[in-house]
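Only one protein chain is missing from this complex, and each of the others stays in its spot.
And now, subunit A:
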């Protein structure tokens, strides 16, 4: 049993008077793919951002590879192996694919830039075709690939993905999840936030279900796929 790469212990997060996360505890082991599912406003994005200290946890502890990172700067966290692809993709619209990828190297410097860019082009051949195209003019699916590739450019040990399927056609979602599976097989630890529970649970080793800022359920992907509550709430009952 490998040690947890990330452990969150009883995290509370507030936006002003509103409590967005209530005593959230979870752990992600090295090499695992873990997903977090929940409806709109459950607090999934908040949880992901709180790993980066934005917003900061009011109480509780976040431990990453044995180090308490609860109060570390976002820059420290990013340059020590956690990367995320934020909700809504957020690629740099006026920059080309290559430039976007270069931006991804900011946390670690550009020592490995060309080599890593090549790896990204192998992983996402579509990006290679469009290496000089401006991100703004690319399709949603291509932008999502770019956002994931940009996150990977900082050579993360833990990859955080916020709703990679957002607003994409089913076929594109399938492609993206196929790539994520490929990525997971290379040993990458992935923490995936999704509304698309079906895809997420099939991909994941384990999953958490979040409701109103609290973890309601947890189990392996297979267990949750057949769980009645999950089926009714997130899988449309079929």
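In this text, contacts are C-beta pairs under 8 Å (C-beta built on N, C-alpha and C of every residue); 3 or more make two chains touch, one makes a residue touch a chain; residues count from 1.
Note that contacts and distances are computed from a predicted model.
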Open item on the list: Not counting the visible chains, the remaining one has a UniProt entry; which protein name from "Carbon-monoxide dehydrogenase medium subunit", "Branched-chain amino acid ABC transporter permease", "2-oxoglutarate ferredoxin oxidoreductase subunit beta" or "Lactate utilization protein" does it give?
Closed with: "Branched-chain amino acid ABC transporter permease"
- [ ] Touching the absent chain in the whole complex: find that residue among A:117, A:173, A:190 or A:225.
- [x] A:117
- [ ] Specify the residue from the set A:6, A:21, A:34 or A:91 that touches the hidden chain.
- [x] A:91
Open item on the list: Given that one chain is not shown, which residue among A:78, A:173 or A:190 touches it?
Closed with: A:78
TODO: Name every residue on subunit A in touch with the hidden partner chain.
DONE: 49, 52, 54, 73-79, 83-86, 90-96, 98-99, 102-107, 109-110, 113-115, 117-118, 131-132, 134, 150, 154
